[in-house]
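Only one protein chain is missing; all other protein chains are in place.
Labels run A and B following the written order; every chain starts at residue 1.
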Amino acid sequence: MQRPPRSLMSRSALVAGSLIATTSLLLAGCGSKASDTEGAAAESCVDTSGSTVKVGSLNSLSGTMAISEVTVRDAIKLAVDEINAAGGVLDKQIQIVGEDGASEPTVFAEKAEKLISSDCVAAVFGGWTSSSRKAMLPVFESNNSLLYYPVQYEGLESSKNIFYTGATTNQQIVPALDYLKEKGVKSLYLVGSDYVFPQTANRIIKAYAGANGIEIKGEDYTPLGSTDFSTIVNKVRTADADAVFNTLNGDSNVAFFREYKNVGLTPQAMPVVSVSIAEEEVGGIGVQNITDQLTAWNYYQTIDTPVNKKFVEAYKKAYGANKPTSDPMEAAYVSVYLWKNTVEKAKSFDVKAVQDNAGGVTFDAPEGLVTIDGENHHITKTARIGEIHPDGLIYTVWESPGPIKPDPYLKSYPWAAGLSG
Amino acid sequence: MDVLIGQLATGLSLGSILLLAALGLSLTFGQMGVINMAHGEFIMAGCYTAYLVQQVVSSAGTSLLISLVLGFLVGGAMGALLEITLIQRMYDRPLDTLLVTFGVGLILQQIARDLFGAPAVNVVAPAWLSGGVELFGAVVPKTRIFILILAAVCVAALATALKTSPMGRRIRAVVQNRDLAETSGISSRKTDITTFFIGSGLAGVAGVALTLIGSTSPTTGQSYLIDAFLVVVVGGLGQIKGTVIAALALGFLNSFIEYNTTASLAKVILFVIIVIFLQVRPQGLFTVRTRSLV
Partner (left out) sequence: MTSLLGRWQTWAGFGVAAVVLFGLAPALLSDFRLSLLAKFLCFAIVAVGIGLAWGRGGMLVLGQGVFFGLGGYIMGMHLKISDAALAKQAVPDFMQIAGVKELPAYWEPFASPLLTLLAIVLVPTVIAALLGLGVFKRRVKGAYFAILSQALAAALAILLIGQTSVGGSNGLTNFRTFFGFALKDPVNKKMLFFIAAAVLLIVVAVVRQLMQSRYGELLVAVRDGEERVRFLGYDPANIKVVAYVVAALFASIAGALFAPIVGFIAPSQVGIVPSIAFLIGVAIGGRTTLLGPVLGAIGVAWAQTLLSERFPSGWTYAQGFLFIVVVGFFPAGLAGLGVLLRRRRKKAEPDPQPDPEPESEKAGATA
């Protein structure tokens, strides 16, 4: 069998491939070299001619974040069902197009793009982690569509294409610090998960502490999902601060509170204020491990107003009597109604009309009256410090005098002057 | 001084947790060179067994003791089932078993999510284990002391079983030289199933013990898996004392580094230390010396 000489044959692959690749690339031609022309915004394909209007619900239904986000999806659906039963928006019935973000920012970005350009939704409700929101931000800005984001986060962001119905730092963390100061706390220990929200929160806390004479006795981080807190709790115990500010996330809280209790630290001697523990998480931690500890949110299931009672009843009726309602859920519920109210004020689904008319739109929410701030697209929220009771629910022990205006860049706080550029 | 004692106690406790998680793994890995990525999910199965038992038996103390036994059986059964259905076909392809068991782990995780829900569930620790013990100025939680004792008991039981019982001798024979063992009349098939049963059963026990200090959720197993593997890699295959020493060493190192830097940095530094250690001793601390080239 006569085979061609090795050298000739072995090179043909490389030559062939490279030549064809480069030729094709050159033939394809270079795209626009324009580097700072603002390209025309993509044409919106939202179809408002018929009797329905589509909105997107983009939440993680699988993966590690599914824990929290499934409930957000349910709350969105509850709001949509209620609105539809009352006649819809501008006489159109809302149709939800649901997508799974799979706890993965790339998937969130991809599905957001799909919802906007293929499904032509008028607005998208969802997202949870900051990384998913940051991944989706360019998609919404370049397609000029709207995202309603319902989760408390670290602030320092505002986009004309996103409406933030969760708390920013001056509506959750700063009021918590005010409460602690009021109670006479003179030293704090900071414990958090090692990612952007706790790191940013702790910077804010340190600036506040510096301006208010509170000593920070220690600052410790653990990787997300970490379950070993023996070292950290040991440090907390020996540092002997007046209180602990806890920005841990997820399963880490379970291990932390068990260790905390077993080492003999009590909420009376050294209370822990947490910002990521809502009614659902209390069950997983074990009520006996966390009774009398504090949380900082804007909404609790136990809020005693007729609006909230109606909301809780409706939710439990739709999804089960043993399902609690929590802050992000309520914020998602609120976001749908705020969109509806803005659309009705603007008398149009058009994105620009919604953006122009958003300022001043209100809604009588389960957490109280909320108003959209037209400048930074956040909403006013009442801050509430809660105490966990043996029944597993959280009860308000302190409430801010009224709804707090959102200030994501902390511009109105002199002690926060050096924090953001 | 009490800080140092506290850190020593922490290191010991962490080492005992690693030991519990890795003990079963070293048995299955050492026995057949089979990397069982579903080991983490067997630990999770132990956790959920404890949860289910507690739903039925309301007393936390009794349920803990029952769960320890039941966790062993449940984990063992799952391991044996895995071995019979999948792994026995793949002994000549150890790297592929890694991927296959990873797939099994994924499915088990999702089943747990669908059955129990994604959020963590609470397993109540018994009252006689709550609180801590004062030790030279440091406070050590009783649950951690319990886990330490449990790990020691498991190691002792396993070592005794391997040394004295006929089944143990068979297992050691197959580990040292499979072909020779078979020609001596030992059924390596049965021994493999037994080894997997015991190894996965130990994972189940570890899961029950871990409900005392950690959370019970579908992703619980994942947080212990990599560390357990690193213990086995450092300890070497085939001998329990390697696993014990490696677990304690890694536990102490981790606590010490974490105390002086941060927990995230500790993981990275520990990884670098292990890679450097493998330069010096690529087969791990203790290994069964064979003439085989592999």
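The rule we apply is simple: a residue touches a chain if its C-beta (ideal position, glycine included) is under 8 Å from a C-beta of that chain, and two chains touch if they have at least 3 such contacts.
All values derive from a computational prediction rather than experimental measurement.
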From B:S13, B:T49, B:Q109 or B:S130, residue that would touch the chain that is not displayed | B:Q109
Which of these touches the unseen chain: A:Y221, A:F245, A:F311 or A:W339?
-> A:Y221
Selected residue (touches chain absent from view) among A:V55, A:A75 or A:A102 = A:A102
Considering the whole complex rather than only what is displayed, give the residues of chain B touching the chain that is not shown.
-> 29, 33, 35, 86, 89-90, 93-96, 98-100, 102-107, 109-110, 113-114, 226, 229-230, 233, 262, 264-265, 267-268, 271, 274-275, 278-279, 282-283, 293
Touch rule applied to chain A and the missing chain gives residues 3, 8-14, 16-18, 20-25, 27-28, 30-37, 39, 61-62, 66, 99-100, 102, 104-107, 109-110, 113-114, 117-118, 129-131, 134-135, 137-139, 142, 156-157, 194-196, 199-200, 203, 221, 223-224, 418-421
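To be clear about the criterion, only the chains that are shown with their structure count from here on.
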Once bound in the complex, which stretches of chain B touch chain A?
-> 2-3, 6-7, 9-10, 13-14, 17, 110, 113, 118-125, 130-132, 138-139, 141-144, 212-217, 219-220, 222-223, 255, 258-259, 262-264, 267
Chain B touches which residues of chain A in the complex?
-> 62, 64, 66-67, 70, 194, 220-223, 225-228, 230-232, 234-235, 237-238, 251, 254-255, 258-259, 261-264, 280-281, 283-288
